[in-house]
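Rather than the whole complex, this shows some of its chains in their spots.
Letters are used for the chains, namely A and B, taken in the order the chains are written, and counting of residues starts over at 1 for each.
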Amino acid sequence: MLKQFSLDTTRHGLVNITRQVAQAVKESTVQDGIAVVYCPHTTAAITINENADPDVVHDLILGLNAAFPDRPDFRHGEGNSAAHLKSSCVGASETILVAEGRLVLGTWQGVYFCEFDGPRHRQFFVKVM
Amino acid sequence: MLKQFSLDTTRHGLVNITRQVAQAVKESTVQDGIAVVYCPHTTAAITINENADPDVVHDLILGLNAAFPDRPDFRHGEGNSAAHLKSSCVGASETILVAEGRLVLGTWQGVYFCEFDGPRHRQFFVKVM
């Protein structure tokens, strides 16, 4: 089963999509397998990180901006090369295990859609198999 | 189905392999599932990023070189530790969704083999299931 979701993002941000991914697993009726969460955009990404303290999300964005800043020698005319770079380093997808019909996430893990060049209207896919 | 491809790389570079991955999906006759693109090398990687403007590829390499430079306190005798680091950050594989017999890629997405320590003769694998 392939399920598509939409969201509207702010400029930079991580949006917690754990609930949607868990819902897709439930609807799939798959008991044991994997869920692949996929981002079809090149200036956004999917990651798994802490679901509790929102300061972690703040710090992730800050740390990514510091490690992958805009650079005067970037050539891409749209001016969003740093966002493309973050997209490749964080990655376009996450694969999460499914057991007994549920996502196997650690206690502190949530699934996030990462926006690096918003605000935009975005999609993501969840495939359970 | 596991399909192996070869390529010859330059020193640093991203090689667009979307066509080969799409061909492997077609030959597999899998209608719905996933395609895993896998790099068996430790100084190279697989990523998904923009397929249109080649300046994005230029900027990705520039940004990776800036974030992960060679360092005087690296110990590895081959002198390519920065390439190993990029390999782990960009990642050895990408998982792409397959629906109706085709790769589910976003409009601007292409699949790239990333060479961080070439020129070399390299391989990559595509598994469709």
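Simple rule for what comes next: a contact is a pair of C-beta atoms (placed from the backbone, for glycine too) under 8 Å apart; a residue touches a chain by one contact, two chains touch by 3 or more.
Keep in mind the model is a prediction, meaning the values are calculated, not measured.
S.K.: May I ask how many copies the whole complex comprises, since the file places only 2 of them?
M.R.: Number of identical chains in the whole complex: 3.
Convention: only the chains that are shown with their structure count from here on.
S.K.: Quick check on the complex: what are the chain B residues that touch chain A?
M.R.: 32-34, 47-50, 53, 55-56, 58-60, 62-64, 66-67, 89-91, 94-97, 99, 104-109
S.K.: State the interface residues of chain A toward chain B in the complex, per the touch definition above.
M.R.: Contact set of chain A toward chain B: 2, 36, 38-42, 67-68, 71, 73-78, 81-82, 84-85, 87-89, 91-93, 95, 125, 127, 129.
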